[in-house]
Every structure is written in C-alpha cells, then in structure tokens.
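Take a look at the structure set out below.
Here the complex is missing a single protein chain, while all its other protein chains stay put.
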Amino acid sequence: MVIDLDKCTGCGSCMVACQAENNVAPAEDGTNRIKTLNWMTVYQLSNGKTFPEHDTAYLPRPCMQCGKPSCVSVCPVVATAKDENGGIVSQITPRCIGCRYCMASCPYHARYFNWHDPVWPAGMEKTLTPDVSVRPRGVVEKCTFCHHRWQAAKDAAYAQNRDPMKLPEDAYQTACTKACPNGAITFGDVKNPAHKVHQLVKSPNAFRLLERLGTEPQVWYMSRREWVRRLGDNYLNNEITKG
Amino acid sequence: MFDRRDFLKFIGGGAVGTLATPVIWQGLDDVSIWTQNWPWIPRIDKGNNKNVYVRTTSKLCPSAAGLRVRLVNGRPVRALGDVDHPLSRGGLSALAAAEVQLLYSPARLRRPLKRSDDGTYVAISWDEAQSILTEKLAAAKAQKSLFCLSGDENGTMNEVLSALTARAGSNDFYMMPSDAQSTAAAWRAMGGTGRVGYDFANSDYVLAVGAGVLENWGPVVANRRAWGQARPADGKLAMRVAYAGPMQNNTAAGADLWLPVRPGADTAFLLGLVHELAASGSVPEGFAPLKDLAAKWDAEHAAAVAGIAPASIVRVAKELREAKAPLVIVGSETGQGCPAAPVILGIALNIMLGRLNRDGGMRALPVAAPALEQAMSYDRMMQQDFMAAAAAMAAGKRAAPALFLAYEANPVYAMPAPGVDKLIEDAGFSVSFSCFLDETARRCDLVLPAAMGLERFDDVVTPYGVGEAVYALSVPVARPLFEARAAGDVLLTCAANAEMKLGFSSYLNVLRAKVRRIGGVEWETLLKGECAVTRRVEPVLELALPMQILKEAAQAVPDKPAKGALAVATVTKRAFGTPDSGLPPFATKLVGKDIAGSALTARMNRATAEKAGLREGQMIRLSAGKASIPAKVVLFEGVAQDSVALAAGFGHTDFDSFNDGKGANVMRLFSVVEEPGTGLAVWSCPDVTVAKA
Partner (left out) sequence: MEDKHNATRDKVSCDRKACPVRGVMPFLLGVAVALVFGWWLFPALLYSEQEQPVNFNHKTHVANAGLDCSHCHYLRADGTFSAFPSTEECAVCHRVLIGDSKAERVFWNDYVRTGKQVKWLVYQKQPDNVFFSHAPHSQQNCNNCHTFSTKELCGFCHPSMANGTPEYKLNRLSGYTKDTMKMWRCERCHANPNHLAGTSANNACFVCHK
C-alpha cells in the first residue's frame, strides 16, 4: 500500500469505510483511545512551527503488514502469522488468548484489544457483512488489508476460468483505498511490475514509518514535503531526511 | 462378593475404557467450542451468499455522492463508491460511508407521535396521523396560512412542498439557508441568468474563500476525485488549490496555500485581489467602478485588514493570472450561507479572469422546469428568506402560521435564533417530517417518521456547486424500517384528502413527470443508476455590478476583535453529519480533535491564548450576547490570530447515546445579521467574549 500524504485531507472516510467493511461495532465515545477499535487510524501531523508558518498533514495508518513482523515473533499461541503468499499478517481471533503481547510489540500501535463485547444498537447487526467474523471480547484484532476481498476476487477468477494468481490490479482493492475520494491510497502487489505501487515505492519521496527498526513494513508513504518525511522516523538533528 | 477392591478395579477399568472412547477427547473439544459460543455475539446471516449491488445517489450527504449499496440476503450491509457516477466517480464521503448503518440509528423515529397536552409524546397510528394532518391542511388552506420549511437541498420534494404551500394560498415555502441561496442572491443582484455552477474538475487553479472545497462544499466527493487525479503521487501537479479561511482545516491541509484570512474579512481579501488583477491588466467592460472601489485596497491595506501577509495577495493574484483555467469559489465555512457581497466579488474575479461560461470556470447552468404546476421556480425558492420570515413573525410584524411543516429540517438546532423557537411555538399546529427524533421534532405537535434516503424513491437535481446540470434518481434499497413512510406519498395523499390536489397520486409519478421535463433520458436508464448530464450553459447577456452593495460591504468589514474578545472560525466536517442526521454512530471515532471528553475544543494559537490569558486544557465559556457555550482550550497553531476555531455539529440534546453529551452547539452563538445593500438575512457569528470557567 502506498499512501500519498500530500493528498490526505483527514476526512476520515477510510476510517468509516474500514469499520463498516470489517464489522467493527460503533463506539459511543469515539475519543476513548483505549476502547475504540480503529484498524485504520488517521493521525494529524504538524510541522511544529507557530502561526502563520504552521503546516499540517494527515497520516492514515493501517496495519503495516510488516515483512518482519514483531507481533508474530511474540505471539505465544501463533494466533498471528505471516502468510506464505500475499504477505498479509494474519490475525486469527479464535486462537488469540488475549495476552496482548503483540500489542506491546507492535511499534505502530496498529493492534486493538476488545476490552468489551461489541454492542450494536438494536437492528444494526443486520448490516454485518458475512466476510469478516464478529470478534468477542478478550481478543486482539487488526487491519487485514481486507484479505476477504482478495478471497472474493480469487473465487471470481476460479468461477470464470481465470488464473487466480494473476488478478488485474482493480480486482482486489481494500475498502479504505476505494473509499478515499482523493485517491490518496494506492493498493496493489509491490512485486508485480504492472501494478502502480511497484513504481511508486521507487520514488525518492517514498518512505516507510520507523524503517530503522527493521520491521520491513509493507505500507509506504509519500510526500513532497520534507518535514512530513522527516516525521517518518526518529531522525537525529544532524541526519539528512530520506528522499 | 463385590467388595471395595472390586469396586476400585471397576473404576479403574472404567477409566481405562473411557480413554478408548470419545467421551474425554470429543467432550473436551466440544466443551471448548461451547465456551466460545457466546449467544450475545451476533451470528452473521449470509443466506445463500447472494450479493446484489444497487446503484443509487445519496440523499443524506449534501455532496449527493453516488453509491453502490451492497445487499446480502436482501439486507443492505455496505455503502460503496460508484466509479461511474458523475457525482462521485468512486469515492465516498465519510457521511455516505456510514449511511447504511445509520438506517438503524437508535435515534430513528419509529412511529407517528402526537404531543399530548402535558407535553409528552404518544404513539399513534398512521391513520390517525394522516387524518390529523389532513384536517390541519384543510384549516391552513381556509386561513391561507401554511408555512413549509424544507431541509432537502436539491430534490423534487421541494416542488411538492412549494406547490402544496401555493395550493393553500400561501407564499411561505422556505428552504434551510445555504450557500446556494447566497450564491443565487449574488447572481441575481448582478442580473445573471440560470444558476451558478463551478466546473472544479476542469480547473487547474482553484481559489476557495471560506468554502471548504476539499471537505464539505458542494459536490465535494466528485471534486476531490478530480483534484486527486490531477495530482498523481509521482507526477506533475495539474491542479492547485489555495484556501482562504481562518482555520487550517481539512481543505487547507490539502491546499497548496493557506491564507489565514480572519473571520468576516473575506471582502477585504477579495477586494485586494481585485485591486491586484485590475492593476496588472485591463478590466472587462463595465468594471471601471469596481476598479475604482478597489483602488484603496492595495495589497498592503487589504492584507492588513484581512490579517495576512501582503505577499500572499500578490502571490495569489499572480497565480490566478498565470493559471490556464483559474476558478474562484466563495462560500461559508458552515455551508449555511454567507453575505452576498463576497460572492459577487468572487464572481467578478471569475469574469475578470475571463472564466465565465468556460470549461474549468464559472458556468451559468440551465434550470429544468418544475414538474408540478404550482411549484415555485428555482429562482423564487432561492429568494425565499426563512430567517427574515421567522424574525418578522417573532417581532409580531407578521401573524404566526396556522400550520408549520418542517421536512427533514432541524432549524431548532441549526439556527437556534429566538425567532425560530417562537415561530414553531406560536404556530397554530406544527408538524415535523423527520427521520430522527431531533430537536425540532421535539417542539412539534405531530411528529411523522420519514423514510430515509435509502428507503425511498427520490431525486437529485443539479446539487449546488456542480459544474454542469445533473439529474440522478435515488432508489430504495430496503423497505422503510419500523413505520417510517416516504413523506412525498403521505403529503400527496393528505393534500388530496384536504381538497388540495396537486395532480399526482404518488411521489413516484411526480418523479416520472420530472424526468419527462428534463427530457433526453429514459426513466429506466435512470433507475439503473445512470445520470442525466448536460454541459449546456445559459448565455449570459446582461451583467451589471451592483456597486451599491459592494460599496456598503467594503465599508462594513468588521474590525479586529476587541480586547478580550475572539473571532469565531467554524469547522465543518462532512463526517459529523447534517443538522438533521446528527453524528452517525460510525463516525464517532473521528471527533478526536473537536471534542475533548465531553467538552467542545476551542482551538487557538499560542499567541492568541497568551494574549487572552488562557492555557491549554483550561475550561472557558464563550459568550455572544445572551448565549454562551462551554469549551476547552486546545492550542493549535493553524488558527488565525485572535480567533478561536469551534467545530459545528455537536451539542445535540436528546438525540441518541452517540450524540448526547458531546460538546456544545456552536450555532447558539450565531445570530441573524442583515446584509447592508441586499437585505439578505445572514446567519453569522459575532465576536465572542471569553470567561474562564
């Protein structure tokens, strides 16, 4: 996934679409950071200057689906694993025992714990999609890159006698990617030269969050603004910003 | 003899035998599954896996985004974008994304309610409700006194309501105040024909003054799509946006340039631009008086009044001149209307830049004829001034109406001026057709549950701000929940029963008639989700600058706030819903910067806070006249000097658990101000005084 931070205006459409797609129950108090489950969270960035030189940007943060996921290495029950193909870090809630070790381990705070059972206002559970299971309390959950959409795309390919491993770029797109009116999110297979992300990650303006931790995140960000890129890692004062 | 040793052997044998049976192994396995079968976790019904996608247009979101609603087993589960819809091109606003779930909002009105004498509401049947409505309509007709207020921004329901009003012998049909009306007033004052449209998608440089073009203004989803596509992440930028407004809001975040023009000083900024453009080139015919007026508004002066750097004005003027297809859009931060003078200046700038009726510029769009004979024309609808009428009735200059009917409008929340409450109170009988039990419904004698946009047939007719005339149908994806009914059908039935026939037996037939009026498109095509679009423009022959209005506006630019006072910048986010929808349950997670705990955040920069003697986290009270609201100070450098940014859409009372107890209603600080020169009643916020709380 490549997210253009110069195009995100912080509207939150991706957050709402993610919640609707993944059967996350609505929270009455959305500001309670501990209790709300925001698989996709939009952060607001600041260049740290005072008025009128202040500049702001918004950063949507899904799960990074790291190449070397620290969460996978600490799970005592293998409820989370790095998938063999696709590279999505799976999170299997029936197996999760809720120890939250993975939450402590994730440097991006991308994992959320169900402190409570989900509560839907009467009747709203009729809008649950069959693609994603409903999680009980006591388990950790996180963004899955809408892998159920990939399954659906592969199924359609099988049914139409096409190769499920050679899907066109728009056959599998995440809910957040499609919801964003600005088109700030681009999604695809970074190893496939025909996909747009393959080109975008090579841009000098592309960077990943906290790259020096060695997690190999699969979400790239891009910005023409140097201060935004500089916020992507813990730079020392004398270091030059990437890009 | 079977003794104890035998017994023990028997038990031992039993234990060994049990190991060879499924009792323990399967039993444990089943028990572990049983422990996970919590009955209060909803099971998902997928039926026979059939996915159906219905194309429709959102009536909930003012951007009129095109939707593909996904149904599983006949139930709507997701609102998805529609790539082929001209009013969205695939994206979704945060409000449209929450629309399906909003169907089940706890605030949803379930059945007709009648207010009894002691003020409590009693549920009644639809038969009884319709007979009451019929009776009151007949009475209103007898007294020639019917007052209809519509919250529908762009549909043919307005024709039904205005025709109904006309049949009752009254002229009191109003729409909730919006930027559409301010723009129409400006265009009318200039002698323009047709209605103003902004061809955002084809522009390469957009200057937005007040109007949140990347968040909440006009067809924002389609515009953002065009903007995003014009700015590839790894390519050349084909469109730039400059935003002038007191708060570095979502639009400013995406814009290439933010001009922190202080609240109320838009006119000064625009005059500065006029000055710069006039100085560097020739002015169109008839613009000499404007050039004269702008003579003293050079960059230094204009910038000083507006609170920005002079270099910014020079830069914007230069960029406008050098752009191939520049466009100036003027609007309000709240979307509830602004004075006409800045809009006139904005239109004048577009003309000076040669962008009238050009692609990517400001286009005069045609208006389709109404489907109902007695419906008000679009022009007339735009001229009807709700705030002025309410104020006149409150002041006793006009008699209160015999029947007040609000359709999907929540003026008690959105415009809590004393006149509005009084209007409803003094009315002989008040009816609210609403989806939710909102603040206005709670004041009315009869509350009728309206079917939501996804549950009824409706249409969208050239929403405000689009660059070309568009017509789209909205189709139902589910039956109305509980006992909600489509308001159009109910009104047509009751009108017919009250001897006020409008010529149609159902709203669906009204829509068919409208489609015939539009012409050039088949009903079946529209039902499938296609839209009717035309690039036709109205020829603009006689335009004149209303110099008197502009002169008065130039003199009336408010001074900077007095000591101890702050100017108010309102922040409007599409995600927070509309006054009649409230905050959707799925959008509560987006309020992080706008609400702190249960208090509204009052964002200001450090210099402003220090000057006012305030600290981060401090609770304060902001007052304008007799109204005051509590807020919590949050330091944010993206706010103009001596200004405080407050989010709109909060402070609902008695709505539902997702809305209640959150913040305060910033609209309570607003009041009606008459614009000198136009007489337009403008809903605006004066400077507020701060008191520590």
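Side notes on the structure shown:
Read from first to last, the chains carry the letters A and B; within each, the first residue is number 1.
Keep in mind that, in the parts below, a residue touches a chain if its C-beta (ideal position, glycine included) is under 8 Å from a C-beta of that chain, and two chains touch if they have at least 3 such contacts.
Because the structure is a prediction, the values reported are computed rather than measured.
Interchain touches from the omitted chain, evaluated on the whole complex, reach A, B. The chain omitted from view is touched by exactly one of A:44, A:70 or A:90, namely A:90.
Checked against the full complex, the one of A:97, A:119 or A:156 touching the unshown chain is A:156.
Only one of the listed residues, B:15, B:142, B:237 or B:562, touches the absent chain: B:15.
Panel shows chain A; residues 81, 83-86, 88, 90, 92-94, 130-134, 144, 147-148, 151-161, 164-165 of it touch the chain omitted from the view. Against the chain not displayed here, chain B makes contact via residues 1-2, 5-7, 9-18, 20-23, 26-27, 29-31, 33-34, 36-37, 43-44, 47-51.
Basically, only the chains that are shown with their structure count from here on.
One inter-chain figure worth recording: chain A and chain B are separated by 30 Å, centre to centre, where each centre is the mean of the chain's CA atoms. Those residues of chain B lying in contact with chain A across their complex are 36, 38, 40-46, 49, 70, 72, 75-81, 88, 90-94, 97-98, 100-101, 103-106, 214-215, 220-221, 224-225, 227-229, 231, 233-234, 248, 250-254, 258, 260, 308-309, 481, 573-575, 584-593, 595-597, 605-607, 637-641, 656-658.
Residue ranges of chain A in contact with chain B, taken from their complex: 2, 4, 6-13, 15-17, 19-21, 23, 26-31, 36, 38, 42, 44, 46, 49-52, 54-58, 94, 117-118, 120-130, 133-134, 136, 178-184, 186, 199-200, 203, 205, 222.
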